[in-house]
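Below: one structure in structure tokens.
Apart from one protein chain that is not included, each protein chain of the complex appears where it belongs.
So, subunit A:
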Amino acid sequence: MTGAGGGPAPGRRGRGRRGGEDLAVPEAEFTSYYGRPILKPPVWKWDIAAYLFTGGLAAGSSLLAAGGQLTGRPALRRAGRATALAAVSASAAFLIRDLGRPERFHHMLRVAKPTSPMSVGTWILSAYGPAAGVAAVAEAAVWLPERGPFGLVRRVLPPVGRAAGLAAAATAPALATYTGVLLASTAVPSWHEAYPELPVIFAGSALAGGAGVGLIAAPCAQAGPARRMAVAGAALELVGSHRVETRLGLLSEPYRVGTAGRLLRAGRLLTAAGVVGGLLGRRSRAVSALSGAALLAASVATRFGIFHGGVASARDPKYTVVPQRQRLAERRAAA
């Protein structure tokens, strides 16, 4: 048969049904149409990668704020609420800016489709955004005069803010993790096959981002929970990124080389530095703040790294043809 120069011989040694490929992938010899990509890589610009960060940061900050609210740590609450509003506003701006027809952004609200992670995300943002906004605005109550109509607002805002803060925190985990499905539910090879890990990485990155805000903004006496959030977030993020960089066989490669590889390595280093600094520098405000900044930078690097890795995998026909050939060969061998 002509042109059957497909993928390497299947070398799977049963590690689960999917994605248990050997780590060492033989150099791919594959057939193509003038080496051109088969898939259309994402048209999403850097705005979407930036949104992955700001959306996660908003979610992590709202969780931090709610924790601060419920355990009497006003510094965490204030910083968390303010960051959440800023981050969710930036998110909306990034998302709308990236549209081909930004003036039609409200068409997203025509439907609610569980098969479209973007539609689900729209509704999560629609629930989360106003709650986070109200919670942040409630922090301004202290600046209002005590008498007159503003005095009434001054008395009403804090309880409204508490309810809104809890509502934002309740929707925050969905906001932080749906983006993993958003990327995975595509034909982009290295995103799709990483679907078990992406939400984990993004959850970790969001927690670490929120923790970073806490470490920067709170005095050392209140920052204990932020340190523990940083450890938990870093653990999820590091385990998840390690898995996408090693578990997916050939499709792990885009995460290890080029821009994506550099970003993910930088993310790992910054995460580690942030956690170590946050734990060792618990008595120093300056060291804590630096560690928080490192965690935020780590979150940015990780998000852009995952984004670029996927784009690279869609641009090279190797990542489309070789795994699919391997799949076909396995199916034929099984039949």
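In this text, a residue touches a chain if its C-beta (ideal position, glycine included) is under 8 Å from a C-beta of that chain, and two chains touch if they have at least 3 such contacts; residues count from 1.
Assume contacts and distances are computed from a predicted model.
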item: Listed names "4Fe-4S dicluster domain-containing protein", "Transport permease protein", "ATPase" or "Glycine cleavage system H protein", with the criterion being the UniProt name of the chain not displayed; value: "4Fe-4S dicluster domain-containing protein"
item: Selected residue (touches chain absent from view) among A:Thr31, A:Ser126, A:Thr246 or A:Ser284; value: A:Thr31
item: Touch criterion as defined above, residue of A:Val200, A:Leu248 or A:Leu270 at the omitted chain; value: A:Val200
item: Residue of A:Leu70, A:Val257 or A:Ala333 touching the missing chain in the full complex; value: A:Leu70
item: Where the unshown chain meets subunit A, residue by residue; value: 1-6, 29-44, 59, 63-64, 66-67, 70-71, 98-102, 104-105, 107-108, 110-111, 113-119, 122, 169, 172-174, 176-178, 180-181, 184-188, 192, 195-196, 199-200, 202-203, 206-207, 221-222, 224-226, 228-229, 232-233, 236, 282, 314-318, 320-321, 324-325, 327-328
